[in-house]
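Every protein chain but one is kept in place in this view of the complex.
Entry: chain A
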Amino acid sequence: MTTLISAEWIRLTSSRIWLWGGVAALASGAFIGLLALAGPENFDPPLPPLDTAEGTRVLLGLLGFLACLPALFGTAAVASEYRHGTVTTTSLFAPRRWTWLTAKLLAYTGAGLVYGFLAAAVAAAALFAAAAIDGVTLGLPVGVVLSLLARVALTMAVYTLLGVAIGALLRNQVAAMAVVGGYLYAVETALTMIPGVKALYPLLPGGATAALTGFTYLADAVAGQTGEPAVPLLSAPAGGAVLVGYALVAVAIAVLAPLRRDIT
């Protein structure tokens, strides 16, 4: 398995996807810094300022909202095996398909973790720098900020795993990316507006992520728009558990489903 994981690492680092991933991670972190510098109170609609706990949480939560990006990278990386036809050669070198699929899942989860911590480190540096420039103190203690950022980084790793699993299942690169991006950015948010269905939101990937990262802005905003009370989210550990549960189910399906498929 170690050999297969290192082969996946060669596959990843031999194309430019790692470069674009790195750029996206840096840009995600820097984006949070820019928002902090602009001041959440100056947004339209205005948000609580940076020196309040709520304001700091919103910015950290926005970084979590960008967890879909590494998921898209994971999806693209795996689905490209099918798109470019390398799945045939890969399956010849590792005929027990679950082995290379598992190696991919592990390698890309590692890559997602690196992505998450890179984005979180840049965001942390940018947040503290922006607060210093504005002459304010962040509304949350340093320990809490770092803990929330670590949760965001872990969320990104889990999302990458989800993305890889969906890429392995759907195989069509464009369709897989459309499904992942479309669901995480559009469908799930839309679900929060439907009475009845929105009660499920805390159990959906986005809701679980919001619970883990403490980011309730979207749910609150929707509640404000619809005039209905926001659905209470799960606790952070429960949200994390739900997210990991999704990842494990996706992994199980991704590993088991292709075993009987013909590679033609």
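The working rule: a residue touches a chain if its C-beta (ideal position, glycine included) is under 8 Å from a C-beta of that chain, and two chains touch if they have at least 3 such contacts; residues count from 1.
In this section, contacts and distances are computed from a predicted model.
Colleague: The chain that is not shown, which UniProt protein name from "Carbohydrate ABC transporter membrane protein 1, CUT1 family", "ABC-2 type transport system ATP-binding protein", "Heme exporter protein C" or "Helix-turn-helix transcriptional regulator" does it carry?
Modeller: Going by UniProt, the chain not displayed is called "ABC-2 type transport system ATP-binding protein".
Colleague: Would you indicate which residue among A:Pro95, A:Gly143 or A:Pro195 is in contact with the undisplayed chain?
Modeller: A:Pro95
Colleague: Can you name the residues of chain A that touch the chain not displayed here?
Modeller: Within chain A, the residues that touch the unshown chain are 3-4, 6-7, 10-11, 14-17, 80, 84-96, 100, 260, 262-264.
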